[in-house]
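In this view, the complex is presented without one of its protein chains, the others remaining in place.
Read from first to last, the chains carry the letters A and B; within each, the first residue is number 1.
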Amino acid sequence: MLKDWKLKEVVLMSLFGVVFGIVYLIFIHIGNIWAGLIGPIAYEWMFGIWFIVSIISMYIIRKPGAALLPETLAALIEVLLGNAVGPRLILSGIVQGLGAEAAFAVTRYRHFNLAVLMLAGAGSAVFSFIYGYFISGYAALDPALVAWMFTLRVLSGMIIAGIGGKYIADGLLATGSLRGYAISHSRKGDASA
Amino acid sequence: MNLLLHNMNPSIKFVIVTVSMIVMAFFFNPITPLLFCCGIILFQLLFSRINWKLWTFSMLPFLIAAFGYLWTTLIFAKSSTGNIIWTPFFLEITDQQLDLALSLTFRVLAFSMLSLLFAFTTDPVKFVMSLMQQLKLTPKIAYSVLVGYHFLPFIKDEFLQIKQVHKMRTHNQPTSKWHRSKAAYRMLIPTLAGAVRKAERAAFAMEARGFTGEARQSFFHPIIIKQSDILLSMLFSILLIGSCTIGVTLSR
Partner (left out) sequence: MSNVTFHFPDRRDPVLENVSFAVRAGERLVISGASGCGKSTLLLLLNRLYPFNCDGTIQGDIWLFGKKTEDFVPGEINQQIATVFQDPDTQFCMPTVEEELAFTLENLNVPSADIETRIASVLELTSLSDFRYTKIHSLSGGLKQRVAVACALVMNPKILLLDEPLAHLDPLTSKKFVQWLDTLQKRVNLTIIAVEHRLASWNRFFTREICLGNSGKVLADRPFIDAKPLVFPAHLSSIRQDEALHVSNLAVTIAGENRLLPMSFSMNSGEVTIIAGPNGSGKTTLLKALVGILNTSGSVKPCLQLGYVPQTPEYMFLTSTIKQELAFSQNASSEELTTLMDRLDLLRIAESNPFSVSHGQKRRVAIGAMLADKRNVLLMDEPTAGQDAASLRELYELIRQRAADGDAFLIVTHDMSFAYAVADSVLLLKNGSLSGKFDSSDIWYKQDLLFSHQLLPPEGDVKDELVVT
């Protein structure tokens, strides 16, 4: 899988991991405080933030693995920062990345329009929810509440990660700093897709 | 002796911590995670030299989160059988519910403690190096992560500068919530553009140093597996198995 990745793409993923690792950490702290007040549902509406790096990276690089790798790296960087949730994050990073990756794989890495990006956001949400169901023991909660949490998380994944991610990547594309990456070459092809 | 945890092979530590977390996820009694927490604190007291003040401070947000878990699981738990032990307002709380709520809460605490144990006793660079040497992470990823980690202070610095220059330019602009999020977006774009530029230059620099991404034959500072690593892993396993069995027997 890594064979046809250029080194500069891997490093780019890692630096995105750093930037978003910091962003994530900030939100974990906000989330923890909210969680104390209104319980685990506090995280749900902003869960999409944690999926955003997968979507931005895949939208830019467009190669198999471009959703899984940066999410994992962001988690690894968060751990390296010595802060917060530690090694467990790497696992949840992988799971979230896989969710987004699955959505792109289903569309065969051909289309990267808004609908697919939102689907990927939803994919991350579903995967991470299943994972959370076991690890955090949602099984013990009232099914109605669990259903609510699930809906909120999927919506958040679609809106914050899907739409927000595209908005940020498009802003970055306009700066011209992304020439030399797939997003710049396939601009026209994508518009028709 | 009191540096054992710090000197432990990072990959082994990582595997143990992760395995412990996964195993604990299958136990729904309050005693297992509680015992495990005590064990971790004991380990840290014996085998590490950590800053307990900082440790307490870092645990604080997790305590708050754990408290959130406690009362939401109490209120929103699946209606279950058991003896009613407390009826505040019109809610009924059974002993089973309490057990479950406590077990989830202690689990959050145990996970946090494990994570902090790892974070407080592991040198990030050694961790990545060891991932590459013991767990066969490809050098391409390993060194890219190190570069990212190494650029962290630069990126932070740059972000602060952008923030301040923007503040100077927009000092007479309105500051509603909408404007604030717009300002955050405006700051994120140059930061990311800077990251893209840095990534490209760093990748060029690495390749110019003859980096091909192939697995390496020799390391300047090899990271090895020592006897003490095996000893510590055994201690951890005993703690894990012990707290699981005791927890299950006691809660019968």
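One rule holds for everything that comes next: a residue touches a chain if its C-beta (ideal position, glycine included) is under 8 Å from a C-beta of that chain, and two chains touch if they have at least 3 such contacts.
Because the structure is a prediction, the values reported are computed rather than measured.
The undisplayed chain touches these shown chains across the complete complex, A, B. From the options B:V147, B:L188 or B:L232, the residue with contact to the unseen chain in the full assembly is B:V147. Seen from chain B, the chain kept out of the figure touches residues 125, 143, 146-147, 150, 153-154, 158, 161-162, 164-166, 168-170, 186, 189-190, 193-194, 197-198, 201-212, 216-222. Chain A residues in contact with the hidden partner, per the touch definition given at the top, are 6, 8, 171, 174-177, 179-180, 184-185.
Definition applied: only the chains that are shown with their structure count from here on.
Touching chain A in their complex are the following residues of chain B: 14, 17-18, 21, 25, 28, 58, 61-62, 64-65, 67-69, 71-73, 76-79, 100-101, 103-104, 107-108, 111-112, 114-116, 118-120, 124, 127-128, 138, 140-141, 144-145, 147-149, 151-152, 155-156, 185, 188-193, 195-200, 202-204, 206-207, 211, 213. The part of chain A that touches chain B in the complex is made up of residues 2, 5-8, 10-19, 22, 29, 32-33, 35-42, 69, 73, 76-77, 79-91, 134-137, 140-143, 145, 167-168, 171-172, 175, 177-178, 180.
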